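Only one protein chain is missing; all other protein chains are in place.
So, chain A:
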Amino acid sequence: MGCFHSKGSKQYPVFEDPVALASQTTFSVSEVEALFELYKSISSSVIDDGLINKEEFQLAIFKNGKKENLFANRIFDMFDVKRKGFIDFGDFVRSLSVFHPNAPAEEKIDFSFKLYDLDSTGFIERQEVKQMLLALLWESEMKLTDETIEIILDKTFSEADTNQDGKIDKIDWQTYVTRNPSLLKVMTLPYLRDITTTFPSFVFNSKVDEVAT
């Protein structure tokens, strides 16, 4: 299970080696160590167990642990790769890696497709897009008529759904996003570039010197 952190005497469950994580992701070893600082503060905010549960995730994003949100739920589910109801450090780093400005577009396209495919059928169906659209309108208190909503869906599907079967498959999505790169804006977090300055890690057994990153 790799080494444990020498700062304090807390042993984190499923702590993965920063060097291994760096090699699997777009992050350098220093960046993984910086992410660990962030992870520590989020994972201890409600229950100090070294894992991020839904409430801690909501607290970190909305500053309100009780705020339920369809979209944040989707992101949480995507990060919670093993579907255990919590995010461990490895999940955290590997998932955030996709959001790095330098992460390959294919990873972002793949992640966003799965994100919008609410019931994981391998297709983004019109009904799912409608559900997400309604959720957004409700949460932002934007009122649109049913007719307007259908117009927006019609327009979107006429552009994205190439064989017009009411669903967007992976290839459709790839094509659509390549034509409209702004659709991937949600998939990039510029903050990840400066993570070592935002979260300086005072790691006593830092791996940075041991490995030429």
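Methods note: contacts are C-beta pairs under 8 Å (C-beta built on N, C-alpha and C of every residue); 3 or more make two chains touch, one makes a residue touch a chain; residues count from 1.
Following the convention adopted for this analysis, contacts and distances are computed from a predicted model.
Its record in UniProt calls the unshown chain "non-specific serine/threonine protein kinase", which is the match among "Palmitoyltransferase", "non-specific serine/threonine protein kinase", "Histidine-containing phosphotransfer protein" or "Two-component response regulator". The residue touching the chain not shown here, chosen from A:S23, A:N102 or A:T198, is A:T198.
Of A:V19, A:V46 or A:A72, it is A:A72 that touches the chain left out of the display.
Only one residue in the set A:A22, A:I42 or A:A103 touches the chain that does not appear here, and it is A:I42. Within the entire complex, the positions of chain A that touch the omitted partner chain are 38, 42, 60-63, 69-75, 96, 99, 116, 129, 132-133, 135-137, 139-144, 148, 151-153, 155-156, 159-160, 180, 182-183, 185-186, 189, 191, 195, 198.
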